[in-house]
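Left out: one protein chain. Kept in place: all the others.
This part shows subunit A:
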Amino acid sequence: MKIMVAVKRVVDYAVKIRVKPDKSGVETQNVKMSMNPFCEIALEEALRIKEAGLAKEVVAVSMGLANCVDTLRTSLAMGADRGIHVEAARELIPLTVAKILKKLVGVENPGLLILGKQAIDDDCNQTGQMIAGLLGWPQGTFASKVVLDKEKQVVTVDREVDGGLETLCLDLPAVITTDLRLNQPRYATLPNIMKAKSKPIKKYTPEELNVEIKSDLEVVQVTEPPKRKAGVILSSVDELIDKLRNEAHVI
């Protein structure tokens, strides 16, 4: 069985971001980029399944500009067997990513598609659910535990939901999105990084896959959240009602 993992190159989580002066987005020039932490967890899970002997191959996919290849190389260094890079000149919205993934699934035929639950730059939390919908596959999102049963061709997923943990049993092929507590990703060791240089990365363009890149969304403005104002101590309930009605306009 093949496992496909989608990874995204995002601003590193430890970097202090700032908004561009023209408010069109977050400053990404000269800023450290790395693999989305949830994607790392997804890749780690795929690698563990492969190491348990339940899968033959792990394929990492990334979409975007040429520098995505860095993220794919990291995936290969962690242990993925092959990389696929879909070149796209612009930021892709989750629906487009899902459509492209659908075409790639058609080419590669994986038994399991694992993604991070969301990317830390846009926090959309949409791609996994959309691709499951497009493919008609069962989905186990926010996974905190994944157990694959190869014989029965099912995967049991513990999901972190608001009420606690929910356990689902999904028929393969399925889509899983990973949450933080699923595993601790491994480090890419130096010898593996060196070996990864010779692993293949296949390039596609969206045209080849017959996917039209059009965005239904337009980013109008990006601003920093307003600075927290100091709290105000009130002296009576009447004052509170007055402020809630006339200043905060919530009643």
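Heads up, the rule we're going with is that a contact is a pair of C-beta atoms (placed from the backbone, for glycine too) under 8 Å apart; a residue touches a chain by one contact, two chains touch by 3 or more; residues count from 1.
Throughout what follows, contacts and distances are computed from a predicted model.
*Asks:* Pick, from "Electron transfer flavoprotein-ubiquinone oxidoreductase", "Isocitrate dehydrogenase [NAD] subunit, mitochondrial", "Armadillo repeat-containing protein 4" or "Serine palmitoyltransferase 1", the protein name that UniProt gives for the chain of this complex that is not shown.
*Replies:* "Electron transfer flavoprotein-ubiquinone oxidoreductase"
*Asks:* Looking at the whole complex, which of A:G53, A:G136 or A:P191 touches the chain that is not displayed?
*Replies:* A:P191
*Asks:* Would you indicate which residue among A:N30, A:N210, A:T223 or A:S236 is in contact with the undisplayed chain?
*Replies:* A:N30
*Asks:* Kindly note down the residues of subunit A that lie in touch with the hidden chain.
*Replies:* Output for subunit A: 12, 14-16, 18, 30-32, 34, 183-187, 189-191, 193-194.
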